[in-house]
Structures are given as structure tokens and as C-alpha cells.
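Report on the structure given below.
For this depiction, one protein chain was excluded, whereas all remaining protein chains were kept in their positions.
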Amino acid sequence: MTEKRSIVATLFRFQSVFGLLAVFIAAIIFSPRKNGAILFVSADNLANVVRAVSEIGIIAVGMTFVILIGGIDLSVGAVLGLAAVGSAVLMVESDWGFLPSVLLVLVIGLIFGALQGVATAMIGIQSFIVTLAGLQIARGLARIWSGGQGVAIAYGDGPHEAPNSFALLGERTFGGLVPIPVLIFAVVAIAAVIFLRVSAFSRHLYAVGGNEKAARLSGVPVVRVKIAVFAICGLLASLAGIVHAVQLNQGSPNDGIGYELDAIAAVVIGGTSLAGGRGSVAGTVAGALLLGVLNNILALNNIDSNIQLLIKGLVIVAAAALQRLRPAS
Amino acid sequence: MTEKRSIVATLFRFQSVFGLLAVFIAAIIFSPRKNGAILFVSADNLANVVRAVSEIGIIAVGMTFVILIGGIDLSVGAVLGLAAVGSAVLMVESDWGFLPSVLLVLVIGLIFGALQGVATAMIGIQSFIVTLAGLQIARGLARIWSGGQGVAIAYGDGPHEAPNSFALLGERTFGGLVPIPVLIFAVVAIAAVIFLRVSAFSRHLYAVGGNEKAARLSGVPVVRVKIAVFAICGLLASLAGIVHAVQLNQGSPNDGIGYELDAIAAVVIGGTSLAGGRGSVAGTVAGALLLGVLNNILALNNIDSNIQLLIKGLVIVAAAALQRLRPAS
Amino acid sequence: GTTSDRTGGSPSDGASKSCKGADGKYTIGMSQANVAEPYRQRMDDDIRAAAKEVPQFDVKFADAAQDNAKQVADVDNYITQQIDLLIISPNEATPLTAVVKKAFDKGIPVLVLDRKVDGDAYTGFIGGDNVQIGSEAGKYVAEKLLPNGGNIVELKGLAGATPQAERHQGFVDSIKANPKIKIIADASGDWLREKGQAQMDALLKANPKIDVVYAHNDPMAEGAYLAAKSVGREKEMKFIGIDALPIPSGGIKAVEQGRLSATFTYPTNGKEAIAAAKKLLVDCGTIEKSQVLPTRLIDKDNAAKIYAEENPAG
């Protein structure tokens, strides 16, 4: 009885991984072939798939935290843009070094997120609206900082060149197979998974999302948890922005538009409830990969972009419907 | 005692109106003047302000309903685009008459919304994700239907001309003072306010948003209420799309991008809780007007568009913070 | 006439390698920045129409929806598919330079449309010149519309976009000659019709005397016209736009129907791109590294004619 129950429960726990597997297998079946080779499974292509979702993936990890406490963060795409601009401006225009630039950009994201957390937790404004405003503010700041233009990044030791160490972030490693952005995503995801498993903070986070009043009565520092979570989300969004800048060799204030919705989709497809208190980072990673594989296979088959919109919409609904099969709570 | 309390309560009930008033007064103060006249308060300008928010306003009324039941509808902007395309294609390319075209477009919006309601209410997928998918699907359909390009609307009785009766929707009435779109918005809003006050359905709607389980156990037809609410929201979005097409003399599949966020902002600034069960259409109207006045005064003063983003973000947060001042519940 | 110049004598090596002559079958990948812009949708449509005439060609389309990262992925996917030629209309130059170079280095000939990428790792560029267009528009205003001076309001494109800056610069430079012509106000309409309309509402309010509205594209010009019309002032001023798309909702029709006084073509380069591709792949020839197509003034006199020319089918 308990035996059976735990197997079933385990299966359902990983069902977002199953969704991913299903899409993966479908991708192999529907993949175009060239000279007998299945294009989808080529090492290069798989690396591309993961690289393409690495930014959304990093953001989605932070978004998972926010959604777990029952909030939402619409500002992440704009914060990504702000961070991309920041990295470019600091390293290229202000000739800052690699470390100080990256650190400042990360701190900016952290503080921006924390301020949103303060507005949510201490003033009590709904996070949807706080971060909707945050989106506009971050976008405005990015435009002002960059002068409205994308700031191109050239590498070298000269003036107005970014240090080569920064360029490394965009390279590939492990025999040219694994792009560094993928590595960063993996590290962030694994760290988050472990963090959620072992830390006391994670209990507090689930508690705040699951029953805020109970959390408060139990002595959980609800306000601090909320601020910390929004700060983490801002931090990860700006990390994604740094990765973005290095991958595109520029920081543009208009980058990351709409990324928040992709990230939220990844989180929800991954089985995290928008009501808070329930979900996992592992699911989110699976959700992000699922979206990446879907995008890739549609593109490899050159599906018309309008039809792609339809198919993606339907797959998202289907993936979410699959989530509903879990034993009701 | 009770006396005093009820006055305070009444004041707070209308605090979104106060927010509007505050912004209105600020607008008068900061309005540029020409020959001693305050530009902002000229009849013409006020008509423009309301006309500019009429589409968002109509959408926001439907959004209020959805948010009252604890849902959200991200597809409204895309449905607006679909409806605008539909009106243009039907009247111009297919030479349909005014009434059949408008009716078909409204029905399409209604059905689209209802289907989203079905996915939410019957399959139990979170509305955020259903309507995120719906957004993509509606946008894809609009692109396919229009061939990707805006369909221009010319008026007349000839072939490939829209009937003049349609053009009337874009005109002004009452001595050229009140644009018809404003009138439509007003009618929709007043009808919604009355509907929410007197109908039994509205009790069901509030109950579903307040405590879905309790509503179901009390015999409220929860599924039907949800489907109806999403259908109404779709209907109003397509009504806004028709108004949009006539105001711009074209139906473009890319119209309405991002309108959903403006509409949600109007609803939340108007004091409706995203958690459901609490709020009013009157507040939403005030919220929409507040945003309209804000946009207008920033434009009248030629504020730099980046600074505009910052100011709008801050005002939205401030308006939402004001909501928090209501007596704690 | 076509202004052209040969930069760097290197004939495209890519072309010679991929050329299989008239018997070959060719898959061409077209990476579009954002089909939500009418101009770019028309570019795709033009490419599609032109490619129909070349039986060897099979053109695939991808839309980056205004996202640089998505466009990089789109090109990556084309490389995976081992296409024979890449046409790209980049969302922005720098972010796409690396991936375009990657394709080019793999021996795929690359045609860059509308916006350049950095460096010279591509086979050919075909585009318009926004500074020149702005300056033509300025000249038209200075000579035809306001020889005796007057007030202009400018509706700009999205803040930060290169064409916006260039269309502004060219215009300003060419009206400088007449000091009586003044740009009394400007606003950003983000390329959108409804935004143009809303901004114009406010501009009309703030400015009692406007003689010319110069919009950075036709949709904003149309929006401005609608705003003026709704307060009955559309006859007091002239409206000019840019792009002149030969589609029913485009600027040429608007000129023909009298809403706009003039518009200036911004060529989509679709036809020219397919011609270049044919030259490279089917004819095994070489093409110019850079081909800049000139703009044309569309006014009441030639609008109908040009519209018909551009839409031969009907």
C-alpha cells in the first residue's frame, strides 16, 4: 500500500520530466534528416537547444522561488535588459574590469529585486503590480543608461574594449561541446535544487507560499523571506543579463522583452502552482528544456511562424493539462 | 460610532476615485497653458483622454470579471487584434455587411473566451497559462487570417469598401464632443456596474472568487460561472477590437500587443484584488481613466519617453499603495 | 539608377562552392527580424513571390519576433539544417554578427538585407539608406511644401532604433537651409499607428499652428492624420511618411487617397535578394558586396501607377 503509493507519487513527482521526455521523443521522430543523420540529436544541435534556453532557464529558477511564495515577477525581462546594458556600458564605455563590472551589475539586480520585495512584503502591494511597474522602471533605466542604443561590446585590452575574460563566458568548454552559458545554467539549477532540499530557508519559503498566516505564527520571518526571494530573482535575472550580453556581444535596453512570460511558462509547465507553496526547481528545468526542444523542432522543420504560435499555444496547454493528472491535493 | 465608521468605509470604497482625482488635479497643475487656457481641461483634450483609454477600458471591464473570480486573461490584447482583423477582412475583403460582420466578430471573441474558460474550469489548468497559450493562438490566427499585413479599411458602397455605418462608430456625437468609442465604453461600464449590483450571477461570481470550494458546496455552478466570465471577457475584447479597427481605419494582426498588462493595471489600480472575490467595475473605470490622464499629461508636457516609463511605474506603485490604506480586513 | 560599390575585391568564395548550377535544388533560409512590422512582412512576401519564379529555390522563413537571441537561434537552426544560402534581415547588427560569420565561415553564402552586420563576413548587403530618405523628405518639405517657411512636428520611431536616428538626421540636415522652417515639437510614436495617433492628439493640443507633420513611417503618419481629422484640423496641415509599402494598408494607398501628401519608398529588397541568390547559386556568378537601393518620392501624381507596378497580379 505505502509501497505502491510512494512509487506512484514518485512517478507523478517527475511527471514534468515525462512531459519533457515525450516532447524529446517526438522531436526525434519528427526531426528532419540529412544524409541519414537525425539533425535534432546532433551534439551541436542539442548544445544549441540548451544554450538557447539557458537565459530563460536561469531566470526561471529565480521565478520558481518567487512563485513558490505565491508571488510573481514580471520585471525579469527588463532587469535582464538593464543588466546587459550595465555590463556593456561599464566594461566598454567606462572601461571597468571584468569582476567589478559583473559584481556591480549583480548587485544592481539584487537591489532592484529587493526593493520590489520591500514594496510587496512591507507595503503589501500585490507583486503582479509591483513588478509590472518594476518592468517599466527597469526598462526606462536601461534606455537612459545606454542612451537608447544597443552598446556593442568589442574585446581586447585597449580603451573601450571589454576584457577578454568576459568573452570567455560566451565560449564553449569540454572540448568545444558545452557552451559556458549552459554550464552557468546547470550550476544555478543544481545549486537551487540543493538549496531547496537542505536549507531551512526553503522550508520558510514553502511555508510562506503555502499558508502565510501559519508561517507567521510559527515565527517564520515572513517579510524577510519575501524580500530575500525577490532579491534572488533579481540577482538571477541580472546574471542572465550578463550571459545575454556576452552571447550577443552587446547590451541593448530592448533585450529580454517578453522573457518573463517564457520563464513563467517554464515554471508552470514544470508543475509549480501559481498559488504558491508547491513546486520544484527540477520541474522548472524540465519545463524550460521542454520549451527549448519544442522551439527547436518547430524551427528545424521550418514550420510557418504563425502556425508555430498555434502549436506552441496548444502544447503549453497540453503540458499544463498533464500536470493536472497528479493526485489531487 | 457606526455612523462615523460607515462614512470612512464609504470614503475608502471610492478611494480609487480619489486616486483619479489626485492625478486629475496634478494634471491641471502641470498642464501646459496656451494663451492663458489650461490645455489639459479643454473639452477636446478631455474627450481625447477618454477616447484613448476607451479600448483599454472596455477590455478592463471584462478583465475585472475574470480577476474577480480569481483568474487572469492574458489573451485580451491578441483577441483585440484578431477582432480588428476580422472586422476589416469581413467588411473589406469579403464585402460582408456591417451587422453580420460585427456579430460574427463578437461571436468569435465570445467563443474564444469560452474555450479558455472551458480549459480553466473543466480541465483545471491555471488561467494564467491557458490565456498565455490563448494569446499565442489568437495572434497566430490573426496573422493567418490577415495574411500578416494590416488590412486597410476604406468606406463606401463599392466592392472592397466597408459600409459607412461602420465608419459612424469612429465619429463623434453630442455636437461633435463625445467620440462614439467613449460612448461605447461608458455604456459597457455602466451596464457592468448595474449587472454586478443587481444580478444573482454576480453573487456567484464573487463567491467563486472568494472561496471556490465553498461556492461549489453551496450549489453555485462554478464551472458555468467561470466559462461565462471568460466568454464575457473575450466578447468585450473583441468589441474593443472592433472599436480599434474603426478608430485606426485598419485591422492589423499586431494590434493590441501588451494591452493585457495595461488592462490588468487599470483593474488593480481600481482596487480589485488579484486573489479574487473583491473589487468593482467602478474602480476599474477610475483606474483606466487614471492611466489615461497620466499618459496624456506626460505627452502634453513632451516628457522624454524613457522618463515617462519611470514616472508611470512609480505612479502605478503609488496608486496601488493607496489601495492598501483601506481599513484592514 | 542603383548606387553600388565594390568593397574588397574578394569574390564570394561561398558562392562558388555552393553553386550547383541550374540542375541543383536549393534550400534558402530567410531569417526575418520581426514580421509584426508591415515592412518586414512585405519583405518576406516579396521574397516569396520572387522565389516562386525560380523553380530551383525552396525558401524557408523564420521570424525572430524582435528578439536578437531568437534570431541567433534561428540562424543556428538553419546551419543545422545545412541550408544552401542564408538571407537575413537582422534585428540589430552587433548581436547577429557572430552567428552570421559562423554561417558564412561554414561556406553558406549570406545575403544581409536592410540592416548591416558588423565586419565583412557576409556575401552581400542589399539595403536602403535612411539618411538619404530623411534628407529627401526634408528636401521635399523645404522645396515643395514650405518654401516660405512654417512649423513642423516630427513623429519619431522607437527611441534608440537606428533608422529613427538616421531618418531624423537626414531630415534635419536638409531643412537647415531654410531658417524659417522650424521643428516646433516632436514625440515618439514607436512606429505604431495608435501611438502616433495618441501622440498627435497631444501635439495638436499644444500647438495651434502646424503646417507639416513629418512621421518616420507611414502608420504613424496615418495615425497623426486620424488625430487631426477627429478635431477637424486635417486640412490645415500636410502629412508625410516613409516606407511606401505597396499594400492596401500602406503609404502609397494613403497618398493615392489623399491622406498623406507624400511618402518615400524604403525598398524591401526582396526581389533583389532573390535575384542575387539566383546569380550566386544558379548562375555561379558573383554579386556586389553592397547594393544600396535608392528611395523614390511617391506623391499624388505617381501613387496609383507605382502601386499597380508593385502588385502586378492585382
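As written, the chains take the letters A, B and C, and residue 1 is the first residue of each chain.
The rule is short, and it goes like this: a residue touches a chain if its C-beta (ideal position, glycine included) is under 8 Å from a C-beta of that chain, and two chains touch if they have at least 3 such contacts.
One rule holds for everything that comes next: contacts and distances are computed from a predicted model.
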Protein that the absent chain corresponds to, by UniProt name, given "Sugar ABC transporter ATP-binding protein", "3-oxoadipate CoA-transferase beta subunit", "2-oxoglutarate oxidoreductase" or "Phosphoribosylformylglycinamidine synthase subunit PurL": "Sugar ABC transporter ATP-binding protein"
Left-out chain, listing which of the shown chains it touches: A, B
Of A:V220, A:I242 or A:L274, the residue in touch with the unshown chain: A:V220
Options A:A207, A:L236 or A:A299, residue touching the unrepresented chain: A:A207
Chain not shown, touching residues in subunit A: 2, 5, 198-200, 202-204, 206-207, 209-211, 213-220, 277-278, 325, 327-329
Residues of subunit B (touch criterion as defined above) contacting the omitted chain: 1-2, 5, 198-201, 203-204, 206-207, 210-211, 213-221, 277-278, 329
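The criterion applied here is as follows: only the chains that are shown with their structure count from here on.
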Mean-CA-position distance for subunit C and subunit A (Å): 34
Subunit C residues counted as touching two or more neighbouring chains: 35, 159
Subunit A residues counted as touching two or more neighbouring chains: 143, 148, 305
Contacting residues of subunit A [partner subunit B, same complex]: 74, 119, 123-126, 128-130, 132-137, 139-141, 143-144, 148, 261, 264-265, 268-269, 273-274, 305-310, 312-314, 316-317, 320-321, 323-324
Residue ranges of subunit B in contact with subunit C within the complex: 32, 34, 39, 42, 44-45, 48, 51-52, 92, 143, 148-152, 154, 172, 176, 179, 244, 247-250, 252-255, 257, 295-296, 299-300, 302, 305-306
Residue ranges of subunit C in contact with subunit B within the complex: 35-38, 41-42, 44-45, 159, 185-188, 193-194, 197-199, 201-202, 205-206, 208, 219, 222-223, 226, 230-232, 247-250, 253, 257
